[in-house]
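Showing just some of the chains, left in place.
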């Protein structure tokens, strides 16, 4: 009989998590520089979590998950970050699983869910296209019905870790007839070993290859691999955006950056400079107040409420604060701001440039901050056309 | 729109909000401000009395000495609502401060006399405790006070002053009737329309019983009073911030240029979103400080209050600045209320520490640990 983790006290739950990390997350995987390690790099931790039943915190127990309440899930995510666990390729756990659990057939669930837990299937997400980024509804990768299969042609881009995934869940256009562009989109699960699938990694500003282009050239996919109804993919895909949206607004990255800023400031004696103290205080208070604002939304999640569109304000604030902190760190670095390599401080070092460059990304991905502001203007402030 | 949200099991908070709205209906804040300003008065006596009668001035005062005995949560809701309604009497700066002083004062006839008059609105007791220096020299039957304090609200209308003075053995608070010999008041115009005073004392004799807070414990009383005042100011500023966002949304939705409401232009929309977000952050900071204060005094609460006043002050002033701008030429007129919100925000933001000072105090306190 599995433990009912929701019945455990928060403190005990935290301790259990810490013990688990101690057991199955090797030291060299903790506090990794790399934002998006590949599956192989973190496989030992992935399998360790799976073996202990901790891999899928929000999945129902019947499917091999922990069935955590949102409140416990928030602690799970918090401890994950606090203990410096590496990001694992989590599209299977975080997106495909919930998608199938809500919309999948019995056969789909029985086939795919265990293979996610075992690590046999490593998933990536094919949403964006070269001409469908902010305007996702304009996607045009086509899936044309041919008997029991769809024939897929087109291209996806910004597909995180596609080069180490073997399955992709994607949005494809199955109809062009509808007036509303969101109609006519379908969610499709595609085996990336199918002939006609090509992957090209794209290097980012940090010199890493987190994301890829994925090409589809007459790729034949069984119609059984559709999730939910054909042409209803927009609704299906949106339905799994639950309380997890709050994590886009978590203060984690600015906190990491702030720790680095303080480390460099101590090394450079900047705390003796009132001008630096003044700028430092502003950033510190921004971080503190972000915590207060995050807590207001976290409480809604913990109490089982629904998040509104207004939660986007956290995403804007945290991503822009992350940028500002890393900019201040470069300013503090003096001529060492020229270094791509980490800045040495005695035997330690500060990855000032690494974080500065990384901070360019979150303001763009997951819906650019301009799109977030557009949404807030419409959905929250109810501004006209 | 941004608004403080707390559990409200018995409906006290909703009732407080409703009663502010009702008073504002009878006694609109902007009209009161303009009238007071036009006549160069330091207070709207009718409004102040109504507030006292509603129990708002003594909200934090213990019931044992006639107050409402409510807590920081209720005070925050009240102050937020006052800010929204632009009801500009000095509830935070005078009533909250004084309530804390009287609550912290040892039992005594003079304390009870002041509390009674304060609570029923029959006396106006103006705290005079900063922006200057007053010394108290002990005499055979009391004290002689000399010196001056500035930034005194209701200074001309005051029946009594609560004066902070240095006794040589530390600071103490004294009750000084406004008509005492040796007391004079100089007035200047404040930006939010009331006259504010500098109170000068020239060998002003105070009876021994007039020392309502003795040096023993005065600093602790002051600390608590300052924190409570700052929190109330922060809540009032958050209310101003939220209302200014709302007014600007309303205005830009109805102002037509180039054939459509200016609120439909993307550059304006993004500006409004940022203003709204700033107001939400202000409310969140106040909310956090209220919760910390309810959990007890101490360092965490001190930090949260500093953060709340800094955040709400910055938010209110910068939101109102942008709001005035988005009201276009209309925003630059005195007829439009948005300018009054800006002025009120500047005034409250300037009280008891501007944001930069508070942020530095926060970091210093945090790093001292």
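A and B are the chain letters, set down in written order, and residue numbers restart from 1 in every chain.
As a convention for this text, contacts are C-beta pairs under 8 Å (C-beta built on N, C-alpha and C of every residue); 3 or more make two chains touch, one makes a residue touch a chain.
What you see is a predicted model; the values in this text were computed from it and never measured.
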item	value
Total copies per chain kind in the whole complex, with one of each drawn here	A x2, B x2
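One rule holds in what follows: only the chains that are shown with their structure count from here on.
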item	value
Complex interface listing, chain B residues touching chain A	5, 249, 252-253, 260-261, 263-264, 266, 269-270, 272-274, 276-277, 280-281, 284-285, 287-288, 303-304, 307, 310-311, 356, 359-360, 362-363, 366
In the complex, chain A residues that touch chain B	277-278, 280-282, 284-285, 288-293, 295-296, 310, 313, 316-317, 370, 373-374, 376-377, 380-381, 383-385
